[in-house]
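Beneath this line is the structure, given in C-alpha cells, with notes to follow.
Removed: one protein chain of the complex. Kept in place: all other protein chains.
Take a look at chain A:
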Amino acid sequence: MDGPFATALSLIASGDPALMQIIGLSLRVTLTAVLIACAVGLPLGAALALARFPGRGAVIVLFNALMGLPPVVAGLVVYLLLSRSGPFGSLALLFTPTAMIIAQTVLILPIVISLTRSVVEDLWAEYREQLQSLGAGRLRSVPTLLWDGRVSLLTGVLAGFGRASAEVGAVLIVGGNIAGHTRTMTTAITLETNRGNLGLAVALGIILLTLTLTLNAAAWGAGQWARGRLG
C-alpha cells in the first residue's frame, strides 16, 4: 500500500491542479444542492408539521421513504427529465454541473423535509399553546419554531450534506464524469480505481473523509456550544 499512499500525499501536498479542480467542483455542486434543499425543505417540513389536511400521513410516509431513494434512481429520473427527448431537454442541462445540482437536490430534499417535520412537530407540541397565547398564528409560528429548533435542524442539514457528498450514482448519470467539467471526487474515485490509478483515488478518498470529519466536528461543536449557551 506504500505506492498509492505516497502518491496521494504528494498529490495533496503539491496542490495538483486537476485534484483541486475536482474538489472545487464537488464542493460547489454539493453545497449549492444543500442550500437549495434547505431553502425549500426547511419551510416545507415545518409547514408539514403544523398543517392538518387529508392525505397528510401519506405525504409523510412518502418523504420518509424517499430518504432512502437510491441515488442511481434519482439520477435516472433527472436524466429522463433533462435528456434531449425529455420535457426539459431544450434547456440542454444534461452533463452540466447544473444537472448534478438538480439531482443532488432531489436526493437531499426528502431528508431535510422529513427531519425538519419531525423536529418541528416535537417543538410544536411544547410551544403551541404559548405561541397561540402570545398571538402567533400557525404561519407566524413557522419561523419561530425553525429558529428555536436550529440546533437539532443542523443535524438534518448535515445528514443531507453527507448523503450528497458521498453519492456517486446520481452525479455520474446526469453529469457524465467529464474531465475538467463534471468530474467530482466520488466519480473520479470510481474511474481512477477502475483504471488502476490508485494514487489519485486514495488522495481523493482521504480528502473526502477529512472533509466529512471536519464538517461533523464543527457541527457537533456548534451544537454543544449552543446547548450550553441557549439551554
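Here is the rule we go by: a residue touches a chain if its C-beta (ideal position, glycine included) is under 8 Å from a C-beta of that chain, and two chains touch if they have at least 3 such contacts; residues count from 1.
One rule holds for everything that comes next: contacts and distances are computed from a predicted model.
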| item | value |
| --- | --- |
| Protein name (UniProt record) of the chain left out of view, among "ATP-binding cassette domain-containing protein", "Electron transfer flavoprotein subunit alpha/FixB family protein", "Multiple sugar transport system permease protein" or "histidine kinase" | "ATP-binding cassette domain-containing protein" |
| Touch criterion as defined above, residue of A:G57, A:G135 or A:G196 at the omitted chain | A:G135 |
| Chain not shown: contacting residue from A:F63, A:Y79, A:F95 or A:Y127 | A:Y127 |
| For chain A, residues in touch with the removed chain | 126-127, 129-136, 140, 144, 147-148, 150, 229-231 |
